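The structure appears below as structure tokens.
Missing here is one protein chain; the remaining ones are kept as they sit in the complex.
Each chain carries a letter (A, B and C) given by its place in the written order, and its residues are counted from 1.
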Amino acid sequence: MPDKRIMNVAEAIREATDTCMERDDRVFLMGEGVADPAAIFGTTRGLADKYGANRVIEMPVAENGFTGVAIGAAMMGRRPIIIHQRVDFSLLSLEQLFDNAAKTCYVTRGQHTVPLVVRMIIGRGWGQGPAHSQSLESIFAHVPGLKVVMPSSPRLSKGMMIAAIEDPNPVLMLEHRWVHYVEGDTPEGYYTVPLEGTTKVRDGGHVTIVANSYMRYEASEAAAALAEVGVEVDIHDLTVLRPLNVDAIVESVSKTGHLLVVDSGWMQHGIGSEVITRVVEQNLTALKAAPRRLGLSDHPTPSSRELAKDYYPRAFDIADSVADMLDLPDDKRDQVTTMINKARGSLPADIPNPAFRGPF
Amino acid sequence: MPDKRIMNVAEAIREATDTCMERDDRVFLMGEGVADPAAIFGTTRGLADKYGANRVIEMPVAENGFTGVAIGAAMMGRRPIIIHQRVDFSLLSLEQLFDNAAKTCYVTRGQHTVPLVVRMIIGRGWGQGPAHSQSLESIFAHVPGLKVVMPSSPRLSKGMMIAAIEDPNPVLMLEHRWVHYVEGDTPEGYYTVPLEGTTKVRDGGHVTIVANSYMRYEASEAAAALAEVGVEVDIHDLTVLRPLNVDAIVESVSKTGHLLVVDSGWMQHGIGSEVITRVVEQNLTALKAAPRRLGLSDHPTPSSRELAKDYYPRAFDIADSVADMLDLPDDKRDQVTTMINKARGSLPADIPNPAFRGPF
Amino acid sequence: MHATFPASELKAMFQSMLRIRLIEEAIADKYPADKPENQKMRCPVHLSIGQEAVPVGICEELRNDDQIGLTHRCHAPYLAKGGDLRAMIAEMYGKETGCCGGRGGSMHLYDDAAGVLTSLPIVGSVIPIAVGAALAMQQVGSDAVSVSFFGDAASEEGVFHESMNFAALKKLPTIFAIENNHYSVYTSLSDRQPDRPLEKMAEAYGMPAFHGDGNDVAGVRIAAREAIERARTGGGPTLMVFDTYRWREHCGPNYDNHIGYRSEGEFQHWKEKCPVETMRRLLKQEHGFGDDDEAVMVTVINSEIEDAFVYAENSPLPDAETAGDLVYA
Partner (left out) sequence: MHATFPASELKAMFQSMLRIRLIEEAIADKYPADKPENQKMRCPVHLSIGQEAVPVGICEELRNDDQIGLTHRCHAPYLAKGGDLRAMIAEMYGKETGCCGGRGGSMHLYDDAAGVLTSLPIVGSVIPIAVGAALAMQQVGSDAVSVSFFGDAASEEGVFHESMNFAALKKLPTIFAIENNHYSVYTSLSDRQPDRPLEKMAEAYGMPAFHGDGNDVAGVRIAAREAIERARTGGGPTLMVFDTYRWREHCGPNYDNHIGYRSEGEFQHWKEKCPVETMRRLLKQEHGFGDDDEAVMVTVINSEIEDAFVYAENSPLPDAETAGDLVYA
């Protein structure tokens, strides 16, 4: 077996971009900070030097305008990649995305396409506060004509980023800021991961958990602890929100009879409601108990670490929900909580891992 | 019994606005066309003459900017009402709405409020095409801090409009263009309808239908036809999408065991998925068959009447879904279809009623 | 007057304007019906009658590979740039043979062969799209240019300013062409913008600007030539503002001076400047263009129009089964 190539998600995205820019000179980057020393959390590091200012274009702070510019260039056959350091900034550009990016292929019956990638980073922690921490994936996934992906590991991120760049359609890629820190084995060179379906990341027969983006890791923490008390969890990482394919989830629920969806965004009209609805539409009788969902508390993100404590679903909450569904006895619940606590160490909830340096 | 006061929804909204402007001189209107001869489909008719250009303010075509202006004025204690002739235009203003309108009360712990009303009209029919016919209610309803309402009758529209204007929170009111034509008895003078809960519009024990806005009328057409073959439908008009209260729906489903949700927007992350999920979370076992949803086909709105034919859920589709859920025999299905056809007459699907004059 | 253009060119401009006028008058004639359900063009139409000189003057200077981006009021520039008439009329009829196969309606015209990149009905939305097309041209090293045509109200949208800033910064080969017809639907310019020349907006970016008579097709063309030449040779963008007037209602086939948002007098004042009539007079007075010459021209145009409507009427509606196709490429 060859050596592992360990890198984090930020590096994997960088490598994917580099790979595509090398292979296809129509690919270019644009955004605020793409060529600056911070290089979008390292994800564009070195690319400005390597490809020059014409392909790594520092943009004025004008999100609606430059999204339109990218769409226009894409319609002319270029392959732009836009980056927003926070998904929140894209709120200024939704008219362009929902109308011109999403509908051009349809309106022209495929004569014009918009091969655009929009990378958007979801902020979390460190007191970012209400306008720098939203997780708006379900809003994008509402709109036919857009593709929406949320890769969670280096391997997936690199492969899906390459697939996104090569896709003739507009692909919105949401990257959770804490996922950027996640390390893992990453294949070398060119490869793609299809922009469809879910990714199974843990196998178990008692409960099906569907989680997106960073929530996958909270779910895995919970699952590891639950396993200690004999509860085996199937975890499906919802990497592609549109086009949405829930086949593997439905199959899993047919086996487990229990479904929990853990959303990185707000719950009303979120991932949870969509996945649960599809499952009950397709196989209502498989459910042995009411399905559940977790997500952000139904209020804006508070800045203070104390207020944010219970705002995000954490391994504890996930384990609790599973315990409720399976009616686990108190001693097992306690055991699970202890396990999770041990695994996490004493790190506060607003910091992803010990390597983290604020403020971003 | 006093005489009925019959008016249509457009007139009811006008009357509500007039009532509030008379009672409270902080209330003012702003938007493109509020003071023009078309008067926003008649909904602002006469108000510019009565209250003057300082309270019925014609705006430049700059939706993001004037939404911010309204929010700023609202924070200073004024009571602005914004109007967009198409909900699509509001896409330019989502940053202001999602961040500043939705979060100010929260961030300031109630010290600042944003008593703003945003009226947005959903286009349909007459070939309006992809960018003038979106129905984006579930996107707004995703965001805590906003209230989202969709009144469907003159009585509800007037009462909810007055309640919205008096509400200290930002209230987004989506008006379906075809609902503007709906006539009904409307109370005189000042009254409010609370911005919470659903409105039951038909009573029946076999199936629960939840429909929003114009879909209520398609559902009612279907229900009338279904009644002829002995199927009794409970119809709940989802007039308030946020804060969402599904108590009456859950109760109805406990009785009927069957749930169909008819959405005026796209289905992924739409009304249907949210309502179905809440119902199964709260009372899974009540369901005798898989719940269903209807909504726009998962593509942009085509302009051509032929292509738009099957795009919108219609009474036929609703009746079909009910028939499927209840496993109705073919003869009864045929009877229902015949009934609906008879009731509708020969009007094409892109025209709301014989009084309609295009192009708007 | 206009010594720059030989008679043949003047005639070509006249022909183009007249053709657009007659086409739009034909649309206006055929648009209404006794009952809505009998109506055949069942989509909004925004006519440019009275505004023909700007698109014609500019498009006469454009090459096929130059791209134009349009708004809801797109018929005239689409035609001036060489957009297919049949495909346009068929699109209004919602037919399979329309340029969008009926999916877009009158506000989404495009024609790849003619360099009509797109038309977009959201005010201001097309402006950055055209700038993006110019960026693409610059990136591939082409000397083609892009032009966005839009109205006075579109200049109120922030995205116009964002687009100007970026185009000026990168010296992109693009032209912002404002057809200032002084109204946004029923609202006059003076109710929406402070009183100062619109072209001042270009100075905000150090961008060259031009302001001219939108009824003088030759003047438009001379100015466009200069701006296009500058764009082609790396001199960057230009803002062009042309004063003009929409004769009929904002959306639809009728006149609407009686409803009170503008006066019959104002309309008559502008109608006297009719770009088609002005050019007709010039041709007849100074270039020996006779009534019979015009009659021949009209005959040709009318038969083309007749053909397009017959084509549209006879074309099939798209198959409802295909309504969900090609949401994705």
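Everything that follows uses one rule, which is that a contact is a pair of C-beta atoms (placed from the backbone, for glycine too) under 8 Å apart; a residue touches a chain by one contact, two chains touch by 3 or more.
Every value quoted in this text rests on a predicted model; they were computed, and no experiment measured them.
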Neighbouring shown chains of the undisplayed chain, as defined at the top: A, B, C
Contact with the hidden chain (one of C:201, C:223 or C:326): C:201
Candidate in contact with the missing chain, chosen from A:5, A:299 or A:332: A:299
Positions on subunit C where the hidden chain makes contact: 156-162, 165, 168-169, 192-196, 200-201, 203-207
On subunit A, residues whose C-beta touches the chain left out of the figure: 32-33, 35-38, 58-65, 88-89, 91-92, 126-132, 297-300, 302-311, 346-348, 350-351, 354, 356-360
Absent chain, residues of subunit B that touch it: 28, 54, 59-60, 62, 64-78, 95-96, 99-100, 104-113, 144-145, 147, 168-169, 243
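Here, only the chains that are shown with their structure count from here on.
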Chain closest to the assembly centre - both centres taken as Cα means: B
Remotest chain, subunit A as reference, centres from CA atoms: C
Subunit A-subunit B separation of Cα centroids, rounded to whole Å: 32
For subunit B paired with subunit C, centre-to-centre distance based on mean C-alpha positions, whole Å: 36
Centroid distance [mean C-alpha coordinates] between subunit C and subunit A, Å: 43
Contacts with 2+ other chains: residues of subunit C: 100-101, 103-104, 108, 120, 122, 125, 158, 327
Set of subunit A residues in contact with two or more other chains: 64, 95, 99, 106-107, 144-145
